[in-house]
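Only one protein chain is missing from this complex, and each of the others stays in its spot.
Let's look at chain A:
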Amino acid sequence: MNAPNRYELYVLEEGERPVEVTEDTKIPNAATVKIVKQDHTLANLLRSQLLSMPQVTFAGYKVPHPLHPYFLLKIQTDGSVTPTQVLETACTKLIGTIATLEAKFKREFTYNADGAVQEDAYGVPVTGDGLEGRSYIDF
């Protein structure tokens, strides 16, 4: 069979660059970023983060072909920063957001392991014995 290996959808090939930035020749402060071996998961995340940033005048993405594992992210800024810089800032902010969410999730889960708040007299959560016996032990 000539079907390509399925892992080629998400594993970078030897020497392949994950990101390629092409500056737009006709529109000022605009660039198209080609990100390979990624899909809507990352693309949509970045797009919405970029749109929430005031320096960005345009952000959009497309997956040109569903069988080709890359997407194009088009960014135009107001000129105060370059599209590459703003994309980097967006990534940093997103990582921060996710880290916050992760910390909050972790904290909540210690309280709500069995759907009830288990605390000792000092308000310190008591680790229940049921849930975290096997599956969660590695956290």
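FYI, a contact is a pair of C-beta atoms (placed from the backbone, for glycine too) under 8 Å apart; a residue touches a chain by one contact, two chains touch by 3 or more; residues count from 1.
Convention: contacts and distances are computed from a predicted model.
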Fill in: Undepicted complex member, UniProt protein name, chosen from "DNA-directed RNA polymerase II subunit RPB3", "UBC core domain-containing protein", "Kinetochore protein mis15" or "DNA replication complex GINS protein SLD5"
"DNA-directed RNA polymerase II subunit RPB3"
Worksheet item: What chain A residues would touch the chain not displayed?
Response: 6-7, 9-12, 15-19, 21, 35, 37-39, 41-42, 45-46, 82, 84-85, 87-89, 91-106, 109, 134-139
